[in-house]
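Shown below is the structure under consideration.
Excluded from the complex is one protein chain; the other protein chains are retained at their positions.
We call the chains A and B, going by the order they appear; numbering starts again at 1 in every chain.
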Amino acid sequence: MNFFAKFLAPKNKIFYELFEKSADNVKQMGDLLFQVVSEPEFDKRQSLITKMEDVEHANDELTHTLFTELGRNFITPFDREDIHYLASALDDVADFVYASAKKINFYRVNPNNDIGLHKLAEIVVQSTSEVRKAVGELRNMKNMRVITDSLVKINSLENEADDIFDMCIERLFATEPDAKEVIKKREIYQVLETATDKCEDAANVIESIIVKYA
Amino acid sequence: MNFFAKFLAPKNKIFYELFEKSADNVKQMGDLLFQVVSEPEFDKRQSLITKMEDVEHANDELTHTLFTELGRNFITPFDREDIHYLASALDDVADFVYASAKKINFYRVNPNNDIGLHKLAEIVVQSTSEVRKAVGELRNMKNMRVITDSLVKINSLENEADDIFDMCIERLFATEPDAKEVIKKREIYQVLETATDKCEDAANVIESIIVKYA
Partner (left out) sequence: MNFFAKFLAPKNKIFYELFEKSADNVKQMGDLLFQVVSEPEFDKRQSLITKMEDVEHANDELTHTLFTELGRNFITPFDREDIHYLASALDDVADFVYASAKKINFYRVNPNNDIGLHKLAEIVVQSTSEVRKAVGELRNMKNMRVITDSLVKINSLENEADDIFDMCIERLFATEPDAKEVIKKREIYQVLETATDKCEDAANVIESIIVKYA
């Protein structure tokens, strides 16, 4: 490693570390969401949601640090705009996953018998886990196949989420007579579907990063 | 043409071709939408919507190719960020026009006697056609007047869509007693209105491209 590279390296590594921590948070949010939709008791769901709120706040701080580092560092491991987009996408995933869980108790919706809600939560678990995997490989870029496999999976999970969302909405309008309940549940489904869109946004930025690297 | 220009030219042309194809798709989507709202039979509407789905998928591929080329090419005919914004805006137009048609049959809404819906669809037809015209002139930049005329039209069509949207919503709340039907129709109007917003976004990027060129 030459002098110049040595000088630059420490400033570069901070971005990998911050992205990995953010992707860890995102994955943890997915896992906690699944616990929320599987938990029969309101109060136990509430303490899981409070845990999610903490992770979400921690991730806000992290994203803020990422943007500050982006402003401070002239040399970055990827294009500045890709760093900006990836950090925003990961932050959005965390926000939407948290929002979906929060709305379940806020609207006092019972998630236990809602098959569509469970399926959407399962997709969020898988999507966030693939996002974590792909982000973890950015540091060395050795296992390109691992990254591209994850990106393909995230894209197909997003398509699956679209279909399940449509099924949920169709069922909701057909079976729920109370329009106010329709409004509440539709909002929860939408937020979950948007969470998988944001995972896809993250995947698209990662693809744009590896295309430039290749 | 000097050696250097000859060397760069082929890489540049790909962007014009991709943008023209994407704008063709967008225009086709507008025309198909109009057929959907004018078609009295559910099943015939459905086969038009399936056709739109194919165009929408084709456009997704195209947009993906555009982003990949953007990552691969160091030299681009316009600013990189303008290419990114224009490709995203065209993709969004296609997505929203398709979504509006899909929701009509999904929610089993009869579009035939809905004057507001027809007017919004007509505006989408005109807007997407002007977008196609303006994009087609980017390649040679000779008919600046054609481009600016289209941009002015797209902007005034968007304002018209806002007014028609307000009229639709006012009428909907005044005449539809079933709140669940209000939710469905309001969503269709909103998606159509957003389609015209996205045409305006495309127009704004094109303006920013020609301002830099002038």
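Observations on the structure shown:
We adopt the following convention: a residue touches a chain if its C-beta (ideal position, glycine included) is under 8 Å from a C-beta of that chain, and two chains touch if they have at least 3 such contacts.
All of these numbers come straight from a predicted model, not from anything done at the bench.
From the options B:K44, B:H57 or B:K212, the residue with contact to the unseen chain in the full assembly is B:K212.
Touch with the chain omitted from the figure is made, among A:I14, A:A58, A:M167 or A:I183, by A:I183.
Where subunit A meets the chain that is not shown, the touching residues are 67-68, 70-72, 81, 106-107, 178-180, 182-184. With the whole complex as reference, residues 81, 166, 169-170, 173, 179, 182-183, 186, 204, 207-208, 211-212 of subunit B touch the missing chain.
Keep this in mind: only the chains that are shown with their structure count from here on.
Subunit A and subunit B have CA centres that are 28 Å apart.
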